[in-house]
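One protein chain is absent from this view; the other protein chains keep their places.
Moving on, here comes subunit A:
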Amino acid sequence: MTPATPRRERGLVRPYVVTDGRSHPTRNTFDLVTLVMAHTDRPLAGLSPEKRRMMELCLGGALSVAEIAGHLALPVSVVKVLLGDLVDSGHLATRAPIPSAQLPEAQILQEVLDGLRARL
């Protein structure tokens, strides 16, 4: 990949405090619709307040990255950094990062079409 470009993003909510001064996650695997699940058996002691808040949210069930950002009122860029740490520490797990990497797009489209027609 190309070298890091000058950083252009600043989160709304003290991102440098929340993320210990980092604005990029340790791995670049999160999409807005990556699905995130919590491991229920990990201790929350020692987590920063923001990570603890994220864990408390995620322990309720699966959510997408975008939903986590929306519920916690944090910028997506900040959420990605925190998620990266929590995946690394074994607190959270993700499903495949990009939807089209899972099922062929035509199959997804057919299922979406059938589902929408049944629902609307």
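Everything below uses one rule, namely that a contact is a pair of C-beta atoms (placed from the backbone, for glycine too) under 8 Å apart; a residue touches a chain by one contact, two chains touch by 3 or more; residues count from 1.
One rule holds in what follows: contacts and distances are computed from a predicted model.
J.: What name does the UniProt record list for the absent chain among "ATP-binding protein", "Branched-chain amino acid ABC transporter permease", "Glycolate oxidase iron-sulfur subunit" or "Carbon-monoxide dehydrogenase medium subunit"?
T.: "ATP-binding protein"
J.: Touching the absent chain: which residues on subunit A qualify?
T.: Listed in rising order, the touching residues are 8-12, 31-35, 44, 53-54, 56-57, 59-64, 66-67, 69-77, 95-96, 98-106, 108-117, 119-120.
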